[in-house]
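Here the complex is missing a single protein chain, while all its other protein chains stay put.
As written, the chain order gives the labels A, B and C, with residue 1 at the start of each chain.
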Amino acid sequence: MLDLQILLIFMIIAAVVAVEIKDMLGSVVAVGAIGLGLSMCFLLLQAPDLAIVQLVVEILSLVILIRAVGIKNGVSAVKKRKIFSIVSVLLFIGLFIYFSTKALIELPSFGNPIMRVAERYLISGIRETGAANLVSAIILDYRAFDTLGEATVLFTAVIGVLAVIRRVGRKSK
Amino acid sequence: MLLMPLFVAIPLLGAFLNSLLGKISNRISDFIGNLVPAILVVLSFFSLFTLKSLNFTPIVYKMGGWVPPFGICFVLDGFSILMLITINIIALTATIFSIPYMEKYTDKWKYYTLFLLMLTAMNGAVLTGDMFNLFVWLEIGAISSYALVAFGTEQEELEASFKYAIMSSSASLFILIGIAFLYSYTSTLNMADIGKILLEKPNSTLVGFVSVLFLLGFGLKSALVPFHSWLPDAHPSAPAPISAMLSGVLIKSLGIYALVRVFFNILGVTNTLLNIFVILGIISMVFGGLLALYQKDLKRLLAYSTISQVGYIIFSFGLGTSFGIFAGLFHLINHAVAKALLFLNSGSLVYSTGERDLEKLGGLKEKMQVTAATSLLGSMSVSGVPPLGGFWSKLLIIISALNAKHFLGATIAILMSIITLAYYLKLQKMTFFGILRQQWLNLKEAPILMCISMIFLAGLCLFLGLILLPGVKDVFLEPATKAIENGVEYSRIIFENIP
Amino acid sequence: MIKKSEPGMTIIVKTITRYTVALILLFGIYIVLHGHLTPGGGFAGGVIVALSFVHIMLAFGKETAIKKMSEKSSGILESLGAILFVTIALLGLTAGYFFFNFITGQKPLETSFFRLFSSGIIPFCNIAICLKVGAGLFGIFLALIFFKKND
Partner (left out) sequence: MIEYLLCLILFSVGLYCILIKRNLIKIIIGLGIMEYAVNLFFILLGYRSGGQFPILSKDVFAQFIRPDKSGNYIFVDPIPQALILTAIVIGLAVTCLLVAIALRIYEKYGSYDIEDLNKLKG
């Protein structure tokens, strides 16, 4: 799928820009570009549910990140980075990619997954759950317990943010 | 067995009710916060007896009524019930301890809500039989512990929580990549199903790569040495009952339990993997112990000692023999109880003196008898002084190391337990013995509720040795050892027991 | 950053938001209710609903947004949505298993396949998730955006 590869290359370039750019606001906008590129990828990979959720979640996290960066002192101080740490990180990443390619060869090739369990969902999904959108059939009926965990994650994040943000932590003794 | 989903439903309902009603008064959030762990302790003992009546064949609960490979299933076997009991008992003592202790913090209901969510995550992670579900519960436990570590909103706590959050969520991402590889290779997410298919496709390099990813991910969550640097900052800065839960059960249920379940029961354990466990265990033992000697801060010393004891547990699991697994499990329980007690003691010290630095404390024995006595019991149990539980488990670890011909490991284990004894004696001397300073003259003992929970845990430390008696052993430790020892047979046993 | 004369953005943005907010809210509710027929569902719809409140706040400033949904009510709504979701799950226990689809009992009737309430608990779960996600994210947004430094 050539169009997917072009989109992926665009996202990698945007990621490198987001990492290396000095101006903070610029890197936040670059992350926004990656998120929207990801939403495009989901559309190309026939996943409309995810495209909507990714797009909308991307907007919200962009607004929050811009608030955190603030407009005033947008430049991140440039420190002399130790060469040793860069080399060791790049070595680790090289090892990671090398071994993952050796593992990737064993996976079924791109485009034809073995769908042992998914086949049943596709065929008898609508008969057993009545939902035409099979992805929401899986989310809310076959694997509804994941979605309960999912709702709890968001609930924890809300309470966690409220706990971290509160003005005074300890009552003065 | 109808009760298994209640292990997750009750604390979840408690958390949501608490966030609804807890704002009204601290009394209500105290009540909900303590009622839920009490119910869960009763529930876990009840399910232990039902499991015993079925002589410990695993119970499989189909979530939503779907047969396992097509839906999520809960699996209750010897190892899960052992973890459930330890988690819920220590959670109950932590909530009783936090009734008076958390009065010093604002917004008590937020503390209880996050505490109950962390408890849900641990119960869910220990019970689940589905890989992605395990990842979701890991995430919930992690996110609630980030917020709880930063609950005091002081400088160090915020930095420690940020560092812990970054390391822990990148570990979760490595685990998610591992699950992605496993899903694509076996096209199922059910643990038993993955085990079955991996048996049919033996010795593939993909399983090796996925084992490395999981070792990285779960190793960071259980603070093994190369990835331990978040623990000495995160645990001391959390409120005392939370650091008791973190050191006592969170790194054990989300870290060590998941590591052992995935490697022993699903991916299958090869000799190279066992050797890696042994090496990591030894390094953690040595590293944690030596660093603990130089700590000036009370809670940082306890945090480094946690790393060292986790090293003991991983070392004994790495031996691979059933005796080694038995000793590892026994040490896991002993350390959970004793370390929770020690962190609660440090909490009561901070509550009355407000001081964590060992130099400024001294001779508190006269003023705080209960804390002094229980802290002595806890320290002696971790460092392995005879009558207490810790001695038996360290003894078993050393014996199993000798049986398994790991002489180097056995000698290091003996050396490190001497060093452990050294830094705990240092801790006792600097805080409780010695001359009493002027500023602590009018010091009073910690409130009664704190003393109750500390005395209960100290009693538990004292009588944990009895677990080795033949009658009691077969109920608690033997089924758990068999559950792990089955190894890759896990998938056949699970598929036999689907209702 | 925002000139302090009156809260919110310029007059142009305010007039536009007066019209678009209702549409965004309507679109979010559509996505939730048709979660099992068309792409989207509880999460996407909930986030869109939260974004419509965020839209009001960015355009009109905090006070008007607080009138629409104050911090206290967003907390209450969120916990109610979560409790509704867990009770739906617990109701499944009555018919056998934890998340059992007790309305259709795993055998929905063929005639109702493409209708609105065709698949048992799925629409109600979607509504519960939308409540929770919408109120929760709005609560996060309120806390993060209007977090004033005390010095």
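To be clear about the criterion, a residue touches a chain if its C-beta (ideal position, glycine included) is under 8 Å from a C-beta of that chain, and two chains touch if they have at least 3 such contacts.
Here the structure is a predicted model, which is why all the values come from computation and not from measurement.
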Contact set of the excluded chain (shown chains only):
A, B, C
What residues on subunit B make contact with the chain left out of this view?
132, 136, 139, 143, 146-147, 150, 153, 155-156, 158-163, 165-166, 169-170, 173, 176-177, 180, 183-184, 189, 229-230, 232-233
Which subunit C residues touch the hidden chain?
38-39, 41, 43, 113-114, 133, 140, 143-144, 147, 149-150
In the whole complex, what residues of subunit A lie against the chain that is missing from view?
1, 4-5, 8-9, 11-12, 15-16, 18-19, 24, 27-28, 31, 34-35, 38, 41-42, 45-50, 53-54, 57, 60-61, 64-65, 67-69, 76-77, 79, 81, 85-86, 89-90, 92-93, 96-97, 100-101, 104-105, 107, 109-113, 115, 117-118, 121-123, 125-126, 132-135, 138-139, 143, 146-147, 149-150, 153-154, 156-157, 160-161, 164-165
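Everything below uses one rule, namely that only the chains that are shown with their structure count from here on.
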Graph of touching chains, which shape: line, ring, star, complete, other?
complete
Report which of A-B and B-C is connected by more C-beta pairs in contact.
A-B
Chain located farthest away, centre of subunit C as origin (C-alpha)
B
Calculate how many whole Å lie between the centre of subunit A and the centre of subunit C, each centre taken as the average of the chain's C-alpha atoms.
21
CA centroids of subunit A and subunit B: separation to the nearest Å works out as 30
How far is the middle of subunit B from the middle of subunit C, if each middle is the mean of its Cα atoms, in Å?
36
Subunit B touches at least 2 other chains through residues 12, 16, 19, 63-64
Specify, in ascending order, the residues of subunit C that touch 2 or more different other chains.
78, 82, 86, 89, 98-99, 101, 106
What does subunit A use to touch subunit B in their complex?
99-100, 102-103, 106-108, 113-118, 120-121, 141-146, 148-150, 152-153, 155-157, 159-164, 166, 168-171, 173
The residues of subunit C that touch subunit B in their complex are 75-76, 78-80, 82-83, 86, 89-90, 92-93, 96-101, 106
Considering the complex alone, what residue numbers of subunit B touch subunit C?
2, 5, 9, 12-13, 16-17, 19-20, 23, 61-65
